[in-house]
Structure formats: structure tokens, C-alpha cells
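Left out: one protein chain. Kept in place: all the others.
Each chain gets a letter, A, B and C, in the order it is written, and its residues are counted from 1.
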Amino acid sequence: MDKYKIVIEELLKFRNERDWEQFHDSKNLALAISIEAAELNELFLWKKDSESENINIEKIKEELADILSYSFLLAEKHNLNVFDIVLDKIKLNAEKYPVEKAKGTAKKYNEL
Amino acid sequence: MDKYKIVIEELLKFRNERDWEQFHDSKNLALAISIEAAELNELFLWKKDSESENINIEKIKEELADILSYSFLLAEKHNLNVFDIVLDKIKLNAEKYPVEKAKGTAKKYNEL
Amino acid sequence: MDKYKIVIEELLKFRNERDWEQFHDSKNLALAISIEAAELNELFLWKKDSESENINIEKIKEELADILSYSFLLAEKHNLNVFDIVLDKIKLNAEKYPVEKAKGTAKKYNEL
Partner (left out) sequence: MDKYKIVIEELLKFRNERDWEQFHDSKNLALAISIEAAELNELFLWKKDSESENINIEKIKEELADILSYSFLLAEKHNLNVFDIVLDKIKLNAEKYPVEKAKGTAKKYNEL
């Protein structure tokens, strides 16, 4: 069995053992992703560029794992394959950000 | 090659073709995750519980893909395997949220 | 002296006594607002509509105060009067959301 499937099964087992599916509507899962993302960002708060890579990797690991966990659960709820949706989005982004226009600039597509 | 590796390679190829690595320090990647998470949440803004599952799946797909893309890029930057960090976090959470205490309640671990 | 001015003076005094102005660039202040907003949202996480007003008011007070503090500091940094900018935005929003189109609907202006 591939590793993504194992992870999904473990996430669902953890959730079901605690009877938490009742809380996991899509709106609350999205909110959970956002809150975990803020906890990740808090690791970098008040840091200068030059300090941006000096963060405790254990904390990054934990916060990123929380973001991924809720993202995988939301994907699973909607029968979305996380790899396929990222590959699809890369194609869309390639149209919004053509290499010749986007190269070397961080501008948003509607300002290119 | 497994699918996760393909996704990472495509993300890096997209980034490198546009010379965007210069923008992708950890702090900005974390910020990008957070901004994409807010865009996901905007799909649910002002919705009641009863409407929470009536969201356009195409939009969920796109916003979730953006969150995953930046999360995968941040993981890659720190040589983190996204599956391993989620499995590790499930173990940590199992200690913070023992089944007998956490079952059926949405309380935070420090309030259990 | 009006109360808003008193608040700004107290915020600046608190900041300056701790020599924190060096950390308060606009990007980090914006990030701080976002992190405090997530802490406010965490009070509502996993709650159903019917529970949405049963939140500890002391906690709402504290998180909202944090959001306002960083917002006031960012406004002060850019010489913005918080009341004027809200009144200006109400006028802009009145054009984006004309009563006859927006009444009773939570749709975004570009979907009206």
C-alpha cells in the first residue's frame, strides 16, 4: 500500500477512535488549516530576513504536519487526490504565470 | 517513481523555470500557506452550518492545491518527508488526546 | 485628549519602554494582526452555529484587543486615522455593494 494511503488511514482511525467526525465539516476543517498555518507563521514573527532560516526544525515539522493533516482530511472528505489536484493547479498556474512574463518577478498574475 | 516525488519535481521545475527560488525563504512560504488558507476559508464565509457542504468543489480543489503546493515546497526545503511528519504528529497527538478523555469532545488538550 | 489618542500613546509607551520598535516593520505588524486573528478564530473552532455565541467573553476581549493593538500601531506608523479610513471604506463599499443588489445576500460584489 502506498504511503499516502497509510497516512489517510491513520488520520481517519485517529479521528474515528475519538468520535470527531461530527466536528469535521468542511468549514471547520478549512478553519483548522488556517489556524495551524498561523501557528507556523508565529515561528517567524518579528524575524528579519537574515534570521528566517534559523527556526527550530522540530517546531516547523509539527506545525506543517498539522496543516497537512487537516488538508488531507479535507481532501479525503471530498474524494480529492492531493497529488492530482496539485498537478492540475500547476497547469493552471502555468497559464496564469507564463515563463516569459513571470521570470524573476514576484508580481501577481493580474499585475504582470 | 512514486507520485509524491513527481509532484515535488513538477513544483520545483515550475519554480525554477520562473527563477522564483529567490522569493521562497521559509518565512514567505509560511506566509503564502496562510494566505491560501484564508482564500479557502473565504469560500465558507457567512455560510451557516447547513450550507457548509454546498461549496463549489472546483474552488475547494484549487485553494487546497495552493495550500498543499506551498506546504510541499516548505517541506522539501527542509528535507522533511510529508508522510513521516504527519505520522509522527499523529503519535504526539495520541498522547495529548487520549481516547478516553478526548472521545466525543472538541475541547483543546489543555482543557481536557 | 480623546480616548483614541490616549490608547495610541499607551501603545507607543509600552513599545518604546521595551525597545520593540525595531521589530515593528509593516510586514511583521501585518503578520501579527493575522496571528492574533487566528487566535480569535480558535475560540470558535469546531463550534456549530448554535454554539457560536456561547464563547467566553473574556477571551474574545483579549484576542480582539490584540488585533486592535497591532492594527492601531500599523495605522500610527503610516499616519492613518483609523476612523477616517473606515469611513472612507464604507463609501467605497457602498459603491461595490449597492443596496438594491446586495440586500439580504452574502454574495461577493463580483458575483452580484
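Criterion: a contact is a pair of C-beta atoms (placed from the backbone, for glycine too) under 8 Å apart; a residue touches a chain by one contact, two chains touch by 3 or more.
Predicted model only: the values in this text are computed from it and were never measured.
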Legend entry - Interface residues of chain C (partner: the chain not displayed): 2-4, 6-7, 10-11, 14, 17-20, 22-23, 25-28, 30-31, 33-34, 37-38, 40-41, 43-44, 47, 49, 52-53, 55, 57, 60-62, 64-69, 71-72, 74-75, 78, 80, 82-83, 85-90, 92-94, 97, 99, 102-104, 106
Inset, instruction - Mind listing the chain A residues that contact the chain we can't see here? - result: 31, 34, 45-49, 106
Inset, instruction - Extract the touching residues of chain B with respect to the undisplayed chain. - result: 23, 28, 31-32, 34-35, 37-39, 41-42, 44-47
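In the analysis below, only the chains that are shown with their structure count from here on.
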Inset, instruction - To the nearest 5 degrees, please report the angle of the rotation taking chain A's Cα atoms onto chain B. - result: 180
Legend entry - Proportion of interface numbers common to chain B and chain C (over half same, under half different): same
Legend entry - Between chain C and chain B, distance of the C-alpha-averaged centres to the nearest whole Å: 25
Inset, instruction - With chain centres taken as the means of their Cα atoms, state the distance from chain A to chain B in Å. - result: 2
Inset, instruction - Specify, in ascending order, the residues of chain C that touch 2 or more different other chains. - result: 31, 34, 45-47
